[in-house]
Each structure stands twice: as structure tokens, then as C-alpha cells.
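Structure incoming, see below.
Then we have chain A:
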Amino acid sequence: MDAVSNIILYFVVAIVIAVFSVMAVASRKILRAATYLLFVLIGTAIFYFQLGYQFLGGVQIAVYAGGIMVLFVFAIALTHRPDEKSRPLESHRLRVGLVCSVIGTVLLLFALFTLPLINGLSLTECLSQSHAITMHEIGKAFTGTEKYQYLLPFEAISVLLLACIIGGVTIARKR
Partner candidate 1 sequence: MDLSILWYLVPSVIMFACGVFGFITRKNMIAMLISLELILNSADLNFVIFNRFLFPGSMDGMIFTLFAIAIAAAETAIAIAIIINIYRAVGNTDISGVNKLKF
Partner candidate 2 sequence: MLFGNILIWFVIIPVIMLAGLGLCRNSSMNAIRSVMVVGSTALLGLAIWLCCDFLRLREMGVDDEMLFTGSWMWYAPLNIHLAVGVDGISVLMLMLSAIIVFAGTFASWKINPLPKNFFLWFCLLSTGVFGFFISIDIFTMFMFYEVALIPMYLLIGVWGTGRKEYSAMKLTLMLMGGSAFLMLGLLGIHWLSPEVDGAHTWNLLEIAKLGVDESWQRMLFVFTFVGFGVLGAMFPFHTWSPDGHACAPTAVSMLHAGVLMKLGGYGCFRISIYLLPQAANELAWIFIILTGISIVYGAFSACVQTDLKYINAYSSVSHCGMVLFALLMLNQTAMTGGILQMLSHGLMTALFFALIGMIYGRTHTRDIRQMGGLMRIMPYLGVCYMIAGFASLGLPGLSGFVAEMTIFFGSFQDADTFHRIFVICATCSIVITAVYILRVVGKLLLGPVYDDHHLSLTDATWFERLSTVTLILCIAGIGCFPNWINETIQASFSPIIAAIQNTGILAAI
């Protein structure tokens, strides 16, 4: 039996995520869409905290809600006049998009509710089965080469980020 506060928190966050997701893709003002995305990202971060991944939640807020959103805002500021509204959606696109997303949702939900991959554990039980993840553990996971250790992907990501920085600069540079 989970704590009621947890359940309430869950509902609040779930509703925030659902509503703002829809608004983020439906809004005709791009800056607002970005703002709604920010709320979705923060909601996700709260979920992470709730699931017991504090570090991840922190990263989510710092990188996503912080860094990436700033990028978005800058990009929008660079390419859009204030108050610029995007054109209304074309009907056939709308139809295709609706069909795709509805079919996808139905299929996924159908799978969720029929496939026997649920072991029925509740969040509390799960949290009780594991210990809190410390920074020490995460650090070791990133710097070792044993089983369940990820030095190679970590390095790869580092190189990727470097490449990305260079690439970003090169592409955006004025010619």
C-alpha cells in the first residue's frame, strides 16, 4: 500500500504531463509550445524523483529543462518574430497524424493491458527491495570495465558530445 501522498503526487504529475504534452504539440505559438515542453520535462523529473532516481531527476532538470530549453528559446528567438503564429494545420496532415498516434496509442495500451509483463509489485515494494543509489555507485558504473560498468559508452558519449560541439559550431558559423 503506497502512501496517499505518493498517489496524489502521481496523479498531479500525470495530469500535468498529459495536458502539457497535448498543448505542446497543439499550440500555434512556438514559444508557448516550448514552455509547455518545459513543464512536461519537469513532470518527468518529478517522476524520476518519485521512482527513487534522484541523480537522474537532477540531470533531467539540469540538462533538459535547463540546457536544452535554453537552446530552444534561443533558436526560437533567432528564427521567429514575437507573436508569430504558425499556420493552421493542414487537414490531411492532421488526419495522418491522428491516425498514427491513435493507432500507436491503442496498440501500446492494448499491449500494456494484455501482455503478462507485469509482476504486480507496487512502488513501495520495489523501493524497499533496493537501496538508494549513491553517487559513488554511479561513478563506479561509469568508470569501470567490469560487468554492468560502462566506461566504453561513456567515452563514446564524450567523444560524441565533443564532435557535436564542433559540428554545431561549424554548421552554425556564418559563411
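Regarding selection, all candidates are chains of the complex that A comes from, given by their letters.
FYI, a contact is a pair of C-beta atoms (placed from the backbone, for glycine too) under 8 Å apart; a residue touches a chain by one contact, two chains touch by 3 or more; residues count from 1.
Note that the structure is predicted; figures quoted are calculated from it, not measured.
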item	value
In-complex contact of chain A, chosen from 1 or 2	1
Parts of chain A lying in touch with candidate 1, wherever the complex brings them together	1-2, 6-7, 10, 13-14, 17-18, 21-22, 24-26, 30, 33-34, 37, 40-41, 43-44, 47-48, 51-53, 55-56, 59-60, 63-64, 67-68, 71-72, 74-76, 78-80, 86-87, 89-90, 93-94, 96-98, 100-102, 104-105, 108-109, 112-113, 117-124, 126-127, 129-130, 133, 137-138, 141-142, 148, 150, 153-154, 157, 160-161, 164-165, 167-169, 171-172
